[in-house]
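I am attaching a structure below and will ask some questions about it afterwards.
A single protein chain has been omitted from the complex, and every remaining protein chain is retained in its original position.
Entry: chain A
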């Protein structure tokens, strides 16, 4: 049981995003580049936030962008974007966001083990600052691998 692979194509460090929409699009692009999703999945991740608000900002500085499973999810995928300048998503406590995770799962059942692994990684409070400060993909992968 492990997280989806994090190839270099799924990691975008020190990126520029003017708004939360830009930030989610960047992480959607990373998922797409890594072969996990099609463009419409990125649009759907943005729609979730338009509809339900910034609840995806689940910890200080961290957004978990995702949408429901669908045919635009080609395989399970994880992507990481860090922002040169943090952006506000509109969350009352956890803004601004400097680390955006993108998650894509092909079926509701597959996501259970993945989110359990994500919880293992991020229940360690040092994980978000470590990813925000990473300058190479290897440093990011080390944070995700630490618990596995």
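FYI, a residue touches a chain if its C-beta (ideal position, glycine included) is under 8 Å from a C-beta of that chain, and two chains touch if they have at least 3 such contacts; residues count from 1.
Convention: contacts and distances are computed from a predicted model.
Q: One chain of this complex is missing from the view, so tell me which of "Xanthine dehydrogenase YagT iron-sulfur-binding subunit", "PTS sugar transporter subunit IIB", "NADH-quinone oxidoreductase subunit C" or "Helix-turn-helix domain-containing protein" is its UniProt name.
A: Going by UniProt, the chain not displayed is called "PTS sugar transporter subunit IIB".
Q: Even though one chain is hidden, which residues of chain A still touch it in the full complex?
A: 48, 51-56, 58-60, 64, 66-69, 90-94, 103, 105, 108, 111-112, 115-116, 118-119, 122-123, 125
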